[in-house]
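Here the complex is missing a single protein chain, while all its other protein chains stay put.
And then chain A:
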C-alpha cells in the first residue's frame, strides 16, 4: 500500500461524514430555498426568489441574534479572562487542578436541565423575590432579553475559559520576570506581554462561542418565554409549525451567509491585532 492510498483510506471516514452530513444536506437546503410552500406544508420544486424577497419579515430575529450573539461573546470574554488568568498564572498547582475540574463539572449535566434551573432562579420566586426582600421591588427577569443574556453567558463561559487558559498556561513565566526586572509595572507587563501572547486563546474562544451563539435556539426558547426570538427559533417555527420549508431554507441559507461574513470580518480583525491565522485553532 502506498503512502498515498493509506492517506486516502484514513481520510475516507471523515470525508464520507462531511459529504453525507454537511455537503449534501446544505445542497438540499440551498435547492429548497428556491422552491415554494406546498399547500399542506412542505416544499414543491420551483425556481423563484420569492422566499429571499420575503426575508425582511424575519428581520427582528436576525437583529436579536446579531445583537445578543456579540454582546454574549464579549460579556463571556470579560468574565472568562480574569478567571482563566487566575487559573493559569496565579493559582498553585494543587488548586489549579481542582479549580479546573470545577469549571468542567457543569458539563456533566445537560444544558437543557441547567437552563431549566435558571427559569426558577430568574422567575418571580427566585432572584426577584430576594431583591424584593432587600427592598428592590418589582424586578422582572424571566422572559426578558437580559434573562437570555444571563443564560448565554452561563452556558458558554467554560467554552471561553478553556482556550484562554491553555494559551496563558503555555506562557513562559520567565518573560514576566524579565519584564519586571527591567522595571515594567504589572499593568505594562500585562498589556505588553500577557495579553498579546494570549490573543490566540481569545480568538479561539470568541470564535467558538460566537458561532454556536448564532445558531442558538434552546436558551431563548426557555428563558425568553417565546418573546426573545433568535434565527434558530424562527427556523424551528418555519419547519415545525408553519411547515414552510422553502422559506425556512432561505432563512437558513441567509444565516449561513451572514455567519460566513461575520467570521471573515472577525478573522481580518484578529489578524490586524497581531494573531496569525493559524492561531485560531478551530479554523
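Annotations
Rule of thumb we're sticking to: a contact is a pair of C-beta atoms (placed from the backbone, for glycine too) under 8 Å apart; a residue touches a chain by one contact, two chains touch by 3 or more; residues count from 1.
Keep this in mind: contacts and distances are computed from a predicted model.
The listed choices are "Response regulator", "Multisubunit potassium/proton antiporter, PhaE subunit", "Pyruvate ferredoxin oxidoreductase" or "Spermidine/putrescine transport system substrate-binding protein"; the UniProt protein name belonging to the chain that is not shown reads "Spermidine/putrescine transport system substrate-binding protein". Only one residue from A:57, A:105 or A:257 touches the chain missing from this view: A:57.
For chain A, the residues in touch with the chain missing from this view are 37, 39-42, 57-58, 60-61, 110, 112-113, 116, 119-120, 123-125, 140, 142-143, 225-227, 229, 233-234, 237-244.
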